[in-house]
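Removed from the display is one protein chain of the complex; every other protein chain stays in position.
All chains are identified by letter, namely A and B, in their written order; residue positions are counted from 1 within each chain.
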Amino acid sequence: MRYALGLIPLSVALAYFHAPPLWVFAAAAAAIIPLAQWIRRATEQIANRAGSSIGGLLNVTLGNAAELIVALFVLMTGNTTVVKATITGSIIGNSLLGLGLSIIAGTWKRDRQTFSPQRAGLLASLLILSTIALMLPAMFDYTERAIVSGGTAAILDERLSLGVSIVLILVYAANLFYTLVTHRDVFATDESEETATWSLAKSFGVLAAAVAAVAIEAELVSGALEVTATQIGVSVFFLGIIVLPLVGNAAEYFAAVYFARKNRMDLVMTICLGSSIQIALVTAPVLVLGSYALGRPMNLVFSNPLELMAIVGSAFAVNSIALDGETTWFEGVMLIAVYVLLAMAFLFATPR
Amino acid sequence: MRYALGLIPLSVALAYFHAPPLWVFAAAAAAIIPLAQWIRRATEQIANRAGSSIGGLLNVTLGNAAELIVALFVLMTGNTTVVKATITGSIIGNSLLGLGLSIIAGTWKRDRQTFSPQRAGLLASLLILSTIALMLPAMFDYTERAIVSGGTAAILDERLSLGVSIVLILVYAANLFYTLVTHRDVFATDESEETATWSLAKSFGVLAAAVAAVAIEAELVSGALEVTATQIGVSVFFLGIIVLPLVGNAAEYFAAVYFARKNRMDLVMTICLGSSIQIALVTAPVLVLGSYALGRPMNLVFSNPLELMAIVGSAFAVNSIALDGETTWFEGVMLIAVYVLLAMAFLFATPR
Partner (left out) sequence: MRYALGLIPLSVALAYFHAPPLWVFAAAAAAIIPLAQWIRRATEQIANRAGSSIGGLLNVTLGNAAELIVALFVLMTGNTTVVKATITGSIIGNSLLGLGLSIIAGTWKRDRQTFSPQRAGLLASLLILSTIALMLPAMFDYTERAIVSGGTAAILDERLSLGVSIVLILVYAANLFYTLVTHRDVFATDESEETATWSLAKSFGVLAAAVAAVAIEAELVSGALEVTATQIGVSVFFLGIIVLPLVGNAAEYFAAVYFARKNRMDLVMTICLGSSIQIALVTAPVLVLGSYALGRPMNLVFSNPLELMAIVGSAFAVNSIALDGETTWFEGVMLIAVYVLLAMAFLFATPR
């Protein structure tokens, strides 16, 4: 993980000396992967000292920190379509690709793996709720644009998006209260492998440094986005929906695969599906609310039908394999197949 | 409940002396709530004497009597969009708001509540079938309008709506035969708390009087609908999809919450989901068939995409929480959150 220390100056130097944007993009994106892992580790160290409730809260708040920072920097370039694409991409990436890879890795030389259907059921329900919440503004927009002018529709979209964002954050707060307080016994997982070996000062120091470094890299990535897309012959949208989420979530995929090999599938479910849910219920609303503070207003209207299809499809794919409380390698293959199908459609899609 | 006796003359007097329509609407709507409860009670008294099969049939036939009467009066004003809105509103109100409130009330100071997954599975399957049946005419209409003229499409819509209505009523009849005859042991619930204490004459008298009074109030409500909407600054559609179903179903919500507190969740499921299904499988088709008899033809085309989204969304939300055979408070919160999201979209939507 320490190679991150090398990638940071490299990417900055490349940008400083006006190297080809593709190189800057690649170096900065590569640097984010281990940095996200450092944020994860520092958070766990603090969480270990803080006790499980506050620790859980911390893990939750900082779990998608890297993705959030990248999305914020893209948002500041004004490209809201790509920001939304990273939201969709993180949801489908975690619940299809991340979970699919973990299941295949975990069932290697195992007949099947089991997990608590109760926890998976909760996660699946939250995924359905997230899906409804993310579809609603798009359906609303579609309906309104057939009746009123685009300007009026945009104002109404904004109002609904803010309302939906607030409801989602409240649901997430209720979910935390549910899993960390009232039904803590059912949902408790000993998520961390490590014991608290760092001092609090070191933990906070690493956390602050890693967040700052991610911010630098995120700025480099978002600045090089357009040119990189042109150079490698894909759309910015494709970078946003497939490549950026891979970068932001790679640390989580490694963790999920690691725990899958150790046959701790409850934890794998929490990491993969929990992360998807957190993006829908926390990251997306925070980006909407933050976009107004930043003066770059973004609504929650996912206007690309393929994006909606991706969110709905992954919710149902996960539901259909997660509810029986066990996984086999073929279920992993099915999840990845759905991801590949969607990625193919995004690859062929014409940029708008 | 006896305060209804005061609300009836009050609402009639307000209408007679040309009081502001908002007052008439409020008084008449308020009067319907206890009247629906009287219909419920009288039906139960007759059902208790009649034996469980005919009693079940009676409960079923009269269970949504208040809503049906209100919908018929709105239909006679020719506003078929609002009639359809009350159908959608009753379905989502019962299965999201009614069930959600009951679950929260029931799990207060309880860890979890259980119910028969078999019964919930049947109800969930019927909800999926209802959803398919209600989406089909809209998809058909959408498809046809791209090919033929509006007039031709309207004729085809009508034919399909009548066909769908007949199939739905047949499915409901089969469902009654299934739950009351062939698989009675599985689905038997002792729904009534009370024993038959009224004479048959009294029961029929109360039933007739309550139905007549509901008809009067329904006429007042439907007459004051337009002006009330304008005055309180919402659309008639919003009144139809959120307010009228609350009025028509409040009695059921009280009953469901009451039984949830008593930990009789099977009965709660039957009241909330059963009522939604009954609206889709009986009330809606009866309104369609009746609309031709009344000379105010109404098809089953739910042309507002948000309405379809509401029906589909509530079916999946219910499915995802009902299939495991147990409920916790957070599941209630999720159902209500979906309801609030939908209500918000309907509130912001521009009337067409």
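Definition applied: contacts are C-beta pairs under 8 Å (C-beta built on N, C-alpha and C of every residue); 3 or more make two chains touch, one makes a residue touch a chain.
What you see is a predicted model; the values in this text were computed from it and never measured.
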Which residue from B:118, B:199 or B:231 sits in contact with the chain not drawn here?
B:118
In the full complex, which of B:171, B:206, B:241 or B:255 touches the chain missing from this view?
B:171
Which listed residue, A:227, A:246 or A:306, touches the chain dropped from view?
A:306
Residues from chain A at the interface with the omitted partner, ascending:
111, 304-306, 309, 313, 316-317, 320-321, 323-324, 328-331, 333-334, 337-338, 340-342, 344-345, 348-350, 352
Had the left-out chain been drawn, it would touch chain B at residues 117-118, 121-122, 124-126, 128-129, 132-133, 135-136, 139-140, 142-144, 147-148, 152, 156, 159-160, 163-164, 167, 170-171, 174-175, 178, 182-183, 319, 323
